[in-house]
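To start, I am sharing the structure in question, which I have written as structure tokens.
Yeah, one chain of the complex is gone here, protein chain that is, but the others are all in their spots.
Showing chain A:
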Amino acid sequence: MSSSGSKITEDEINHLISKLQELLPQLNRTRNGEVSASKVLKETCSYIKRLHSEVDGLSERLSQLLNSMDITSVDDILKL
């Protein structure tokens, strides 16, 4: 019973990993069969770190922009 239970979860895991692989821009999509799970995870980690640093840089730029902006242009967006 435990082996059949783990087989099901292994397929699930492979399915989830392939879903993750689709989100990653670096991995070449034509080589779908060759990419191992560990590579997908490593790419995922580096991709998340890259996105975090992008958010940090953008937050810094926006905080500087916010400081130098006049308030009248911002009120237009308030009408959302």
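The working rule: a contact is a pair of C-beta atoms (placed from the backbone, for glycine too) under 8 Å apart; a residue touches a chain by one contact, two chains touch by 3 or more; residues count from 1.
We take it that contacts and distances are computed from a predicted model.
*Asks:* Determine which name in "AP-4 complex subunit epsilon-1 isoform X1", "Proteasome subunit beta", "IBH1-like N-terminal domain-containing protein" or "Protein YIPF" the UniProt entry assigns to the undisplayed chain of the complex.
*Replies:* Options "AP-4 complex subunit epsilon-1 isoform X1", "Proteasome subunit beta", "IBH1-like N-terminal domain-containing protein" or "Protein YIPF" narrow down to "IBH1-like N-terminal domain-containing protein" for the missing chain.
*Asks:* Mind listing the chain A residues that contact the chain we can't see here?
*Replies:* Where chain A meets the chain not shown: residues 2-3, 5-7, 9-10, 12-14, 16-17, 19-20, 23, 36-42, 44-45, 47-49, 51-52, 54-56, 58-67, 69, 71, 73-80.
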